[in-house]
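As you look at this complex, bear in mind that one protein chain is not there, while each of the others sits in place.
Moving on, here comes chain A:
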């Protein structure tokens, strides 16, 4: 084309541009590009239900994406709101049904086959005959050790009740005065003598007066009054428990029942609000703690020992027309404490309500008031207790437990009368529990 003579300056400085401009006019292949629109998702900040859902989804994704367990726990427990405080040792009536409802637990009387007295260890190669029911397995524990344990226990009882000269304790301090030192003595001595039979106990950690706490949400309610009126809120619970002592181990115990197996018993459903139990609400720090921090190597639980407080002793309950509540309260104590402990252990491994457990968590507990002992086993199968996650969740947590059994009848003239061997055997079985591969 004829270059115009009116543009001499352009010719010198921008010939290349001129050429480029010319080439664009040529006919060539049209460049086909797909229109790239951003995804159509609801807003984050609008006052709408879809925006609220999006904010919740973003929060859950944030928790899932957190790499460290401490960050996950911090994100889940950061927001403080009014929550119901669950006390494992409670004065309320029929608390075990309510606690089963709050923790989605099924209670099965008796102990699972593994832990019951007369634990059968059949050696398939040698074809050994299992021991008679009611006996301790002779391949694991021989008579000498058992009689040693008996004398240890008897000495412990006599030490507190007979040998030591003690002043009369002040009101409602009898348990602390007489039974607490006996229990510490019992646990430490029996554990150390059984350590040679159970290598897990050699690597375990025995804590005295540890703090166990757990925070979870179950069910929903509409806020009736206040500036948040009308909003649907989950009902929050917190347990702050102080067992007398507990054993934490670095390896997890084996499950009693496979995770997918369903139990025929039903979880009791209570349609009333928790404040009718009565249970009271408070707002404070949301804690999740097993007794040691997240980085501790012993992050799984083995056995807890609970001491019944003076207020809830047998004698007082029978005097107050509440004889049937004795067992109920022991069960409530075990369910609440063990749920808190196993739940906290699971959260330490990174599971939470939207990332449910892939393996069950198992722990044991012994609740005692000095003379009567009851044994409980707990298997945590699910942490998904919120309304959203519970809709298609067939799994239930399971608690096994015994009635309370007397360890000894009385202490008379420097002798322990009526020392019950079955209780000791159960205790030994509990402490000898270890994963199969060890």
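Just so it is clear, a contact is a pair of C-beta atoms (placed from the backbone, for glycine too) under 8 Å apart; a residue touches a chain by one contact, two chains touch by 3 or more; residues count from 1.
Operating definition for what follows: contacts and distances are computed from a predicted model.
UniProt lists the omitted chain of the complex under the protein name "Large ribosomal subunit protein uL23m" (options: "mannose-1-phosphate guanylyltransferase", "Large ribosomal subunit protein uL23m", "4'-phosphopantetheine phosphatase" or "Presenilin"). Residue-wise, the contact with the chain that is not shown comes from A:278, picked out of A:199, A:278 or A:435. Taking the complete complex into account, A:91 is the one of A:60, A:91 or A:197 that touches the chain left out. From the options A:85, A:152, A:322 or A:405, the residue with contact to the unseen chain in the full assembly is A:322. Mapped onto chain A, the interface with the missing chain covers residues 91-94, 272, 276, 278, 320-322, 324-325.
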